[in-house]
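In this view, the complex is presented without one of its protein chains, the others remaining in place.
Labels run A and B following the written order; every chain starts at residue 1.
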Amino acid sequence: MSDKSAGDSGVRDDSRPVVYDLAPDCTITDVSPDDHYHAVVNGVVDYGVFVDISDTVSGLIHESNLDRSYDVGDRLVVTLDSQKENGDIAFAIPAFDDYRTELREHEPDITPINELETGETVTVEGRLVQIKQTGGPTIFEATDGTGIVSGAAFEEAGVRAYPDAAVDDAVRITGDVELHDDVRQLEIESLTVLADETAAAARETIDETLSERATPADIEPLVEWPAFEPIFDDLAALAERLRQTVLEGRPIRIRHHADGDGMCGATPLQLALENFIAEVHADPDAPEHLCKRLPSKAPYYEMEDVTRDLNFALEGQDRHGQKLPLLVMLDNGSTEEDVPAYRNLAHYDIPIAVLDHHHPDPEAVDPLLDAHINPYLYGEDYRITTGMMSVELARLIDPSISDDVEHVPAVAGLSDRSKADVMPRFVFRAKEAGYDRDDLEAIGEALDYAAHWLRYNEGKTLVNDVLDVGCDDSERHERLIEFLAERAERDVERQLDALEPHVEHERLDSEAHLYRIDLDNFAHRFTYPAPGKTTGNLHDRKVTETGEPVITIGYGPDFAVLRSDGVRLDIPRMVTELNEELPGAGVSGGGHLVVGSIKFVKGRRESVIDLLVEKMADADLDESLSSTAPLE
Amino acid sequence: MSDKSAGDSGVRDDSRPVVYDLAPDCTITDVSPDDHYHAVVNGVVDYGVFVDISDTVSGLIHESNLDRSYDVGDRLVVTLDSQKENGDIAFAIPAFDDYRTELREHEPDITPINELETGETVTVEGRLVQIKQTGGPTIFEATDGTGIVSGAAFEEAGVRAYPDAAVDDAVRITGDVELHDDVRQLEIESLTVLADETAAAARETIDETLSERATPADIEPLVEWPAFEPIFDDLAALAERLRQTVLEGRPIRIRHHADGDGMCGATPLQLALENFIAEVHADPDAPEHLCKRLPSKAPYYEMEDVTRDLNFALEGQDRHGQKLPLLVMLDNGSTEEDVPAYRNLAHYDIPIAVLDHHHPDPEAVDPLLDAHINPYLYGEDYRITTGMMSVELARLIDPSISDDVEHVPAVAGLSDRSKADVMPRFVFRAKEAGYDRDDLEAIGEALDYAAHWLRYNEGKTLVNDVLDVGCDDSERHERLIEFLAERAERDVERQLDALEPHVEHERLDSEAHLYRIDLDNFAHRFTYPAPGKTTGNLHDRKVTETGEPVITIGYGPDFAVLRSDGVRLDIPRMVTELNEELPGAGVSGGGHLVVGSIKFVKGRRESVIDLLVEKMADADLDESLSSTAPLE
Partner (left out) sequence: MSDKSAGDSGVRDDSRPVVYDLAPDCTITDVSPDDHYHAVVNGVVDYGVFVDISDTVSGLIHESNLDRSYDVGDRLVVTLDSQKENGDIAFAIPAFDDYRTELREHEPDITPINELETGETVTVEGRLVQIKQTGGPTIFEATDGTGIVSGAAFEEAGVRAYPDAAVDDAVRITGDVELHDDVRQLEIESLTVLADETAAAARETIDETLSERATPADIEPLVEWPAFEPIFDDLAALAERLRQTVLEGRPIRIRHHADGDGMCGATPLQLALENFIAEVHADPDAPEHLCKRLPSKAPYYEMEDVTRDLNFALEGQDRHGQKLPLLVMLDNGSTEEDVPAYRNLAHYDIPIAVLDHHHPDPEAVDPLLDAHINPYLYGEDYRITTGMMSVELARLIDPSISDDVEHVPAVAGLSDRSKADVMPRFVFRAKEAGYDRDDLEAIGEALDYAAHWLRYNEGKTLVNDVLDVGCDDSERHERLIEFLAERAERDVERQLDALEPHVEHERLDSEAHLYRIDLDNFAHRFTYPAPGKTTGNLHDRKVTETGEPVITIGYGPDFAVLRSDGVRLDIPRMVTELNEELPGAGVSGGGHLVVGSIKFVKGRRESVIDLLVEKMADADLDESLSSTAPLE
C-alpha cells in the first residue's frame, strides 16, 4: 500500500532483477530456469567451476560462460540455465550487476493426501474441515481435494494446539504418517496457517483439485430417453455437489420414504456415497459415520423427524467437532407440508437437496432448498419415479456400481405402478441383467414387506440382500425374495379377505363404482399391509374385477385414504372445500388427481366422509387417469 | 498319485530306510527314537564322539558303538538310541548303508490358545472363525478348541493381509502375545494356511480338542425324576451344541418370553453362557458382545422381532466380521405361529434351538429347527416348565452355577402355576437353599412385575437381583422382592377392584360359571397387570370364590383372553369353527384346552364373543382340567 516498502536503501527500483538467496534446505523443487541465485564455488575443474546455491543444489558453470577464474569459496551470482532429466544443472553468469536480493525459504514437497503412506514424514497443504479437542492432543482434519486426513497435535494434555487455526483455514501441515487405532493419522510436527498470497494460491489449488475430483462420472443414462436429458443434467450437478460435500468432510443424511420406490432410490445412493467416502477418507469407519440413511413413515418431513435429525447433527458437531450435515430428501420433500421442517433447519448450516416425484410446490419449498429435482419441474410427472432418478444419481457419483443397479429402476417403477413410456426399456434392461418381470415385482413386494417390519431401522444389509444391490450371494437373494414376496402376498390376501364382507359398494351418478371400507373396524391392525397399502390393494382388485371407473375410500377414526381410476378427483380442491363447508372438522391432507389421503377430527368423521362422497359423485370421468401409489 | 515321485535316481525303492536331514532350527521336539539322522562330529572324547544333528540338537555316540575313529567335522549317519529326562541324547550307528534322505523342517511347538501368556512368542494352530479388515491391520480370530484368540496382521494400512486365508481354514499362526487396548492379542509374524495332510491332521486335532471341551458337565439333575431322564439327555446334547458354538466363536442370541417362567429360563442360561465365553475368550467384553438376551412380548416370534434380530446379526457380520448367531428360543418358539419368522431366518446360516413347554407343532417347526426340546415331545406336558429345563441346561454348560440356581425351577413352576408331580421336590430343594414357598412365589410375582416395566430392555443386573442369581447382596435381593411383590399384589388388587363391578356373570347350561369382562372399558390401561394377566388373576379369584367350574373371558376391542377350570374348551377347534361360521371376522389365535387368546377385527367383536360363549356353553365339564398361565 505504501511506497516506503522498497528496502533499506530508501531507493525504489522495482525494475532491478531479483537474485534469490536460498535457505540451506532448499531443494531442486525450489529453483526455476532463468532465475538468479547467490552461489559459492565448491570446485574448479578444467571445463568450468562447480557452484552450490544451497546445501543440496549444485551445478556447473561451463568455462565457456566464464569470463574470469574463480577459487573455491568465491561468491558470485548465477542464472539457472538448464536442468537435465538426470538432475544435472547448468548455470550461467548474468550480465547485470545491480540487483536486489530476496531470501527464499524451502518450499517443502507437498504430498497429495490420497498418496500418504504409513512411515513417511510428509507435508500436506489443505483446508481444515474439522477440529476436535481431546483430553490429549487436538485433532485436525484437512482436505486437499484428493482426500481427507486426520492429524494429532499435542501441546499439553487437553490444551488446544495451534489455537489460531480455525475450520476453513488453508494450512500446511508437516508430520509423520502413523497408524493410530488402526487408522492412518498424521502425527503433526508443525501446522502453519497460510496467509495472504500463499493462502490464496493454496486455496486455488485445493479448490481446483477438489472441483476436479468432484466432477461426476461421464456416463450415459441406463436407457436412452430424450425426456430424461434435462433431468439427467441436473442429476449430474447434484452428483457433483454430493461428491464435493464428501470431499469437504461434511456428513450426509438421507431421509427417504419407507416404501419400495423410496428404498430403490436410497439404497444405490447410499452405496455410491459410502464407496466415495471410503475412497476419500483413510478411516474405514468413515462411511458408517458420515452417511446415515433413515426411513420416514409419513409422506412428508415430520416435525418429530426433523427435530431428531437436527438434534443428532448438533450433538455430532458438539461432541466430535463434525460439520453439520447435508440433507438429501428422497421420494419425499417436494411439498408444502415439508416447509415447517425445512424452516426449522434454516437456522443452521444444513444444505438440503430434494429428489422426489410427488406433486411439488416449488414456490413454497424452493426458497429453502439448495437443489430440487422433481419430474414435474421438467414438464414430466410422477411416472418418472424417484428410484429411476436416484439410480442415475448414484451412478454419476460412483459409476462402478452400474452393473449392480441395472435392475433397480424397473423395480422402482413397478413398485409404484409407473405407466411411464420408458418402463418397458427399464424392464428390458433388467431382463438382460437376469431379472424377469415376475422377479422385479417380487422384489418390489419383498422390499415393501421388509420396510414395514424394519420400521425406523435402517436395515442396511437386509435391504441390500432384498434389492440385490451389494449382495454377495445371489442365491440367498432369490430365496429371500421368494419367501418375503410370498409372505407379503399372503398377508395382503388375508387382509382383503377379512375386508371383503364389509366393503360397501354403490354406483355413483357418474356410473363410477364407489367402494368404502371401515379399516378401523374391519382390517387387521398393526400388521402388514397398513391402511394406505390396504386401500390401494383393495382398489386394484376392484379395478381388475369391474374394468370400469372405480373410486375407493379406506377410512379410519380420523383419516381416509383415496384412490381412483377413470375419475378426475382433484383431491387438493376437495380438501379446501371440505374445510370451508365443515368448519371444526379440521380437514387437512393432500394428493393429486387420482390418489390422496386426508385427516380430520374423529368426532366429525361421518360428516366428512358423506360430503366427500357427494363431491366424488360429481367428479368427471376421465379414462386416461389411473392411480399409482406414490403417496402411500 | 504318480509313481514318478520316487526321487532323482528314477529307481523306486520304498523299502530303503529314511535318514532325516534336519533343518538347522529343528529342536528336540522334531526328533524321535529309532529315527535316523545326518550328523556332524563336533567333539571327540575318550568315551566316544559328540555329534550335532541340528543347531541345537546334539548327543553322544558311546565308544562302544563306534567301529572306527572320527575327527571333528566328519559326517555320518546316526540312529537316535535314547533320550534321557535331563535332555541327554545317545546315538548309535545304523547298520545299513543304502538309504534315502528326507529333509525335515522344524515343527514349531504349538501352544494351546488357553495357555498363551503375554510377552511370549508362540505358534498356535487353529481354525479361523472371524476375519475383519480394519483401516490398519487385518484381524484374524482363531479357535483351537481350547480357546479363541485374536491376531493382527499388518500388510499395509487398510490392505487385507494373507488374502488367501478364509474363515474355516485351518491355519498355523506365529506371533508375539501382546496387550492391545487391554486385551491379549497376537501380533502376527506369519500365518500359514495349512493344506492337505497337515490341514487334515490339524483339523482332526482341533475337532477332537473342541469336541472334548464341548462335552457338557457330568452332573445329575437337581431332583430325582424318572420322567425327566430322556429330556435331560437331550438337554445334555443341546448343552454340547451350545458349548461348541461358543468354542467356534459364534454369537448366541436368546429370545425368551417376558414372563416369570421365561425369565427363570433365560437368566441362568445367560449366566452359564457368559461364564463359558469368558473362559474361552481373552477379551472381557466378549460375553457382552457374544451373548444377547432379549425379551419377547408376544407368545410367538413376531415378524418385527425376527426382522430386528436378522438386521442386527447382518450388521454384526458386516461391521465386525462376526459369524451369524445361533438363536435360542426360550418359553416360546414351538408353535406354528413361529414358522414365518423361522422361514425368514432360513435363508441365512442361523441355527435355531427351541426350549419351550407350550403345546408344540413339531411338524410345522421341526424342519426349520436344529434342536427342539419340549415336554410334549416326550409324552409330558406344560407342567414341566421352561425354567425347570433351562436351569438344567445351564448347569450342563457350567456346573459351577448350580448352587446359585437351585431355587429357580421352583420359582418357574410356581410362576406358571405348574401342578407337576415333581413340584414338591423342587420346592423342597429350594427350601434347603433357604427359600420358603412364600419367598418363591414373591420372587415369581416380582419377576413378572419387573419384566412388565422393563418392556424391551434386557435389565440384566436388575433381573439377577430379583431372581437372586449372580446377585452379590442377598439382603438387597430380599428387600427388592418384598417391595416389588407387594407392589405387584397391590396393583393386581387395584385392577381387580376396578373390574369387579363390571364383571358379567352367567350360569351356563353345563353348570359352569361364565365371567366376562370388557377390559378396554373397565380395566386400567397401559399399566400392570396387562390384559392377559388381568384375566388370569380374575379367573383365579373366581375359581377360589366358587370352587366350581369356571370360564373367564377378558376382551378388548379386537382380542379376547380365555381361561377355564373344570371345563374342556379346546380353543384351537373353536378358532377354526369361528373362522368358518363368521367369515370376515378375521379370527385367529391359539392355546389349548384351558387357556388361550384370540384376535378378531374390531367391528365384529360382538358376534365373535357371542358365538364363542355359545360354544363354551356346549363344552364338557372335566374336573381334571385346570388352567395355568403359560400362554399369557
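FYI, contacts are C-beta pairs under 8 Å (C-beta built on N, C-alpha and C of every residue); 3 or more make two chains touch, one makes a residue touch a chain.
Just so you know, these numbers come straight off a predicted model, no measurement behind them.
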**Asked** Among A:119, A:158 or A:367, which residue is in contact with the omitted chain in the full complex?
**Response** A:158
**Asked** Which residue among B:500, B:545 or B:620 touches the omitted chain?
**Response** B:500
**Message:** I'm checking contacts with the chain that's been left out. Which of A:88, A:304, A:497 or A:511 qualifies?
**Reply:** A:304
**Complete:** Missing-chain contact, candidates B:88, B:208, B:288 or B:545, resolves to B:288
**Message:** Using the document's contact rule, name the residues of chain A that touch the chain not shown here.
**Reply:** 133-137, 154, 156-158, 303-304, 307-308, 310-311, 314-315, 317-319, 340, 343-344, 346-348, 558, 583-586, 599, 601-604
**Request:** Write the list of chain B residues that the hidden chain touches.
**Result:** 117-118, 179, 181-184, 282-285, 288, 450, 453-455, 457, 459-462, 465, 476, 479-480, 483-484, 487, 497-502, 518, 520-525, 528
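Here is the rule we go by: only the chains that are shown with their structure count from here on.
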**Item:** Rounded Å distance, chain A centre to chain B centre (Cα mean)
**Value:** 43
